[in-house]
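Omission of a single protein chain aside, the complex is shown with its protein chains in their original locations.
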Amino acid sequence: MNRVPEEGMVLVPGGSLITRTPEEGRALAITLARHTVHNIQPDLDILLGGRPNYSTTPDSLTRAAQVVAIEFQTIAAANDYWRAGG
Amino acid sequence: MNRVPEEGMVLVPGGSLITRTPEEGRALAITLARHTVHNIQPDLDILLGGRPNYSTTPDSLTRAAQVVAIEFQTIAAANDYWRAGG
Amino acid sequence: MNRVPEEGMVLVPGGSLITRTPEEGRALAITLARHTVHNIQPDLDILLGGRPNYSTTPDSLTRAAQVVAIEFQTIAAANDYWRAGG
Amino acid sequence: MNRVPEEGMVLVPGGSLITRTPEEGRALAITLARHTVHNIQPDLDILLGGRPNYSTTPDSLTRAAQVVAIEFQTIAAANDYWRAGG
Amino acid sequence: MNRVPEEGMVLVPGGSLITRTPEEGRALAITLARHTVHNIQPDLDILLGGRPNYSTTPDSLTRAAQVVAIEFQTIAAANDYWRAGG
Partner (left out) sequence: MNRVPEEGMVLVPGGSLITRTPEEGRALAITLARHTVHNIQPDLDILLGGRPNYSTTPDSLTRAAQVVAIEFQTIAAANDYWRAGG
């Protein structure tokens, strides 16, 4: 099996939900969602094999965007919405 | 590849969740959702190619509206629901 | 294009999440969801063309009801659940 | 058109999210979800016509249960989870 | 009709969201979701008839798990996440 590299398997890269900016928080939300998928399906060939269909199907993109939105809710709350320095 | 322009790739345009009004907060929610999609699929031709089908399918529109609703929850909380000046 | 009238394009009609009653808050939730859809698909003929199928399909109605439920969470929180005068 | 009776069109029957018990809160959650659907599709014959298929399809029931769960989140928060008298 | 027994129709068995442990809270989340379904479809034969297909379809199981996750959010908040005795 062509396994996802170990850094792609870490569930919370950096080990913290705290980020300096909303932009970084948003990037973390995308990463969290992706790494969950890696942990369910760690075979890189299968992941890449599904990508051409998934990434060209609007409903699939909407579904993925929804997961990111949910992860971002958590990260934004963790950072108190970056109000202090926002 | 006909890539989405760089400003469409910024995850949090303006770098903040704070907006002056609910209307602007709502517009930001739509933008956040769209820019997530751009980051997953940055090929503008593929995005535009999927649009005729997606944007005429009620269930697809409902799914998109749901993502906006979730993003707006975060933005509204970040702005304390614009109570101060609402 | 037979475009949705301008008032249907306003994302937050009235410019506030604050309503006098839960009933009005609920109506606002429905409006927010609908106006999001208008902004994604502003062609009234396409919207009305999809309605016969959408509005007679139980799963589509359930999906729409879910979006309203999510919007209402935000509005209810904004109004502190109308506890003061509830 | 055989229209849903007026009491089925009220978005928040009783005009409040406050209930005496969790059981009543749960019943209100179901009612909120149902009345949203009535407002999107007020034709009783269409609603009843869809029911045989909808109510015998497990995924449709799960989707409906999800909407109720989301509505209940709001109602439970409004009632401070009925902690005082729970 | 072979109706779901009365105890399966109670929306909030025990009449409270408060549980002693997270494990009991999780069990209550599953029960809440199931009893919602019972109230929408109280015919036990129909429910059991759908089970072989539903319970062997991964996406259906994921959907059901999502409803439980949402119900558990409410129950966990109600119990202040069992922090006091957790």
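Labels A, B, C, D and E are assigned to the chains in the order they are written; within every chain, residues are numbered from 1.
The rule is simple: a contact is a pair of C-beta atoms (placed from the backbone, for glycine too) under 8 Å apart; a residue touches a chain by one contact, two chains touch by 3 or more.
These numbers were taken from a predicted model, which means no experiment stands behind them.
Participant: Touching the absent chain: which residues on subunit A qualify?
Facilitator: Residues 10-12, 15-18, 32-33, 36-37, 39-41, 46, 49-51, 53-54, 59-60, 63-64, 66-67, 70-71, 73-74, 77-78 of subunit A touch the chain absent from view.
Participant: Contact with the hidden chain only, please: which subunit E residues?
Facilitator: Touch set of subunit E with respect to the missing chain: 21-23, 25-27, 30, 55-59, 61-66, 68-70, 72-73, 76-77, 81-83, 86.
Simple rule for what comes next: only the chains that are shown with their structure count from here on.
Participant: Would you mind pulling out the distance in Å between where the CA atoms of subunit C average out and where those of subunit E do?
Facilitator: 29
Participant: Nearest whole angstrom, what separates the Cα centre of subunit B from the Cα centre of subunit C?
Facilitator: 17
Participant: For subunit B, what residues touch not just one other chain but two or more?
Facilitator: Within subunit B, the residues that touch at least two other chains are 59, 63-64, 66, 70, 73, 77.
Participant: Taking the touch definition from the header, please name the shape of the chain graph: line, ring, star, complete or other.
Facilitator: Shape of the chain contacts: a line, open at both ends.
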